[in-house]
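All protein chains but one are shown at their positions in the complex.
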Amino acid sequence: MKFEQPVSVTWIAEFIGAKLVGNQSQMATGLNEIHKVTNGDISFVDFEKYYSKCLNSAATVIIINKEVDCPEGKTLLVINDPFTAYVKLVKHFRPFEPSNKLISDSSLIGEDTIIQPGVFVGNHVRIGRNCIIHPNVTIYDHAVIGDNVIIHAGTVIGADAFYFKRRKDRAVQYDKLESCGRVIIEDDVEIGASCTIDKGVSGDTIIGQGTKLDNQIHIGHGAVIGKNCLFAAQVGIAGKAIIEDEVILWGQVGVNKDLVIGKGAVVYAQSGVPASLEGGKIYFGSPVEEAREKMKELNWIKRIPQLWDKVHRDSEEG
Amino acid sequence: MKFEQPVSVTWIAEFIGAKLVGNQSQMATGLNEIHKVTNGDISFVDFEKYYSKCLNSAATVIIINKEVDCPEGKTLLVINDPFTAYVKLVKHFRPFEPSNKLISDSSLIGEDTIIQPGVFVGNHVRIGRNCIIHPNVTIYDHAVIGDNVIIHAGTVIGADAFYFKRRKDRAVQYDKLESCGRVIIEDDVEIGASCTIDKGVSGDTIIGQGTKLDNQIHIGHGAVIGKNCLFAAQVGIAGKAIIEDEVILWGQVGVNKDLVIGKGAVVYAQSGVPASLEGGKIYFGSPVEEAREKMKELNWIKRIPQLWDKVHRDSEEG
Partner (left out) sequence: MKFEQPVSVTWIAEFIGAKLVGNQSQMATGLNEIHKVTNGDISFVDFEKYYSKCLNSAATVIIINKEVDCPEGKTLLVINDPFTAYVKLVKHFRPFEPSNKLISDSSLIGEDTIIQPGVFVGNHVRIGRNCIIHPNVTIYDHAVIGDNVIIHAGTVIGADAFYFKRRKDRAVQYDKLESCGRVIIEDDVEIGASCTIDKGVSGDTIIGQGTKLDNQIHIGHGAVIGKNCLFAAQVGIAGKAIIEDEVILWGQVGVNKDLVIGKGAVVYAQSGVPASLEGGKIYFGSPVEEAREKMKELNWIKRIPQLWDKVHRDSEEG
């Protein structure tokens, strides 16, 4: 997320109680996870093995749990628990704003858009023209929805990212990473009933133009779905997956986080995708393989009894 | 769907801009997809390979993209893009009617039926006697619900069919087939929480008497579920599947479109059903097989290492 106006690093250091190292006159312009940072952003790192990645990223201000050499021009904010400091900043700059009515006054809804009864439209939501939002849909704060979008009943747009840090030594072990990202739904998208599309942790979850989702589909935080994709019912996509244009996923397919499914790939029903897939091919299985290889494999399995018989017969004969 | 009153083919030809061939004095009585047509219906065909099926079907009026010989007594409406013409007719005869209140004035709700708070009941919906509709359920326009039906919270009845025509040469590739079918829920059905049951494209999606659905079940457009079926949570049934009476599907089973599962079949959890299954048997696997065959197969797989060892030992000995 980007701040409404730049914030001085000295104010941030004091707010979170960190030691300021490096550039003292820096102005931070946003907050981001390490894989999304752009120039001006504050990010955080709390594992030594990621230090170098974070220090060499575009992040301008780095909250870190050890005083290390500060890269030229950057600012380090050294503190014992960077995760908690980062969460404190998210809560400050993107506080939860309770609503007391179904359609927030700060939302913008375009001409010829129909909002059916029971729909919740949160604060700062923008919805384009000529959309239909069916009953009992929930649109969390800050979501951005394009033109000609149809969202079917019961769907939830923009619930929090499912992202926790484990603290094994505590009674309550999981600390929540508060999310400040958004959901962006481009023009001409149709989303079925009872889908859930989570907001990004700090960046945006995007559903590309012309993509059509059937019912009960889950899209995790920060996933980026391309244009003209077609997902059948009960598909689940984990956080930060990238699905390129024109991908077709049949029913109940599961897709792991942090991977890429290439343009035009087709994945058959109930398949599980653990890692990136090349585009333009057809896949099946859990874990997934190219469909024709998987089909051959299923046939090979059927020939084990025949093989067993032959081996034991040959052995006796031998 | 059937029209409220018959419509002349000359009016339809003019409305969609088609050339009228054959019977000029025909009155059309309804709109239907090719697999659901009855006498009096308008249907459409846009692939040469389906011409003969459509021309020889019960359809009385056929929207077609080539001037062919018109069967005796029928009417052809010749037009470049039959799909778009058909969608124009659906939108005309079954227009979307926005609602401004949760319970539509045109709905009919039977005696002793309890509608809990937050429920949306659309236009022209009929609900029988002695039902309980739990909070935040959405019932789209034209649904028909019998007596003694229980629908748990968050369930969505009658969202649009997930049915698109792809136009690869356009930026926005998928054209929506607007649906004009209904959902019919017979007496004594119980539907769990957060289920989605889509309307048929032109015919009806039916849940047979006495059938019980657990939570988070998806039933696709035009599926016909028999009487006294039992589906466990998270089952997904694709469009136009026919599930006969007394079928039991355990959790997370996926069923493909356009198939028949015979009476009394039982399908174990997480199975995937790609094609029709004979009734009265027990199935397991993805893709599904008879459960006892599948179990044997799982055992054969476990014997591969043993087989490998024997073959290599025999070979050395040999």
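Observations on the model:
For reference, chains read A and B in written order, and residue numbers begin at 1 within each chain.
Methods note: contacts are C-beta pairs under 8 Å (C-beta built on N, C-alpha and C of every residue); 3 or more make two chains touch, one makes a residue touch a chain.
Here the structure is a predicted model, which means the values were calculated and not measured.
Across A:107, A:148, A:202 or A:234, the single residue that touches the chain missing here is A:234. Of the listed positions B:82, B:154, B:239 or B:287, the one in contact with the omitted chain in the full complex is B:154. Among A:120, A:231 or A:250, only A:120 touches the chain left out of the display.
From the options B:90, B:103, B:172 or B:233, the residue with contact to the unseen chain in the full assembly is B:233. Although one chain is not shown, part of subunit A still touches it, namely residues 96, 98-102, 118, 120, 136, 138, 140, 154-156, 159-160, 162, 164, 171-174, 176, 194, 196, 198, 216, 218, 220, 234, 236, 238, 252, 254, 256, 270, 272, 274, 286-287, 297, 300-301, 303-304, 307, 310-311, 314, 318. One chain is missing from the display, and on subunit B it is touched by residues 114, 116-118, 132, 134-136, 150, 152-154, 187-188, 190, 192-194, 209-210, 212, 214-216, 228, 230, 232-234, 246, 251-252, 269-270, 286, 298, 301-302, 304-305, 307-308, 311-312, 314-315, 318.
Please note the rule applied: only the chains that are shown with their structure count from here on.
The distance from the centre of subunit A to the centre of subunit B, with each centre set as the mean of the Cα atoms, comes to 31 Å.
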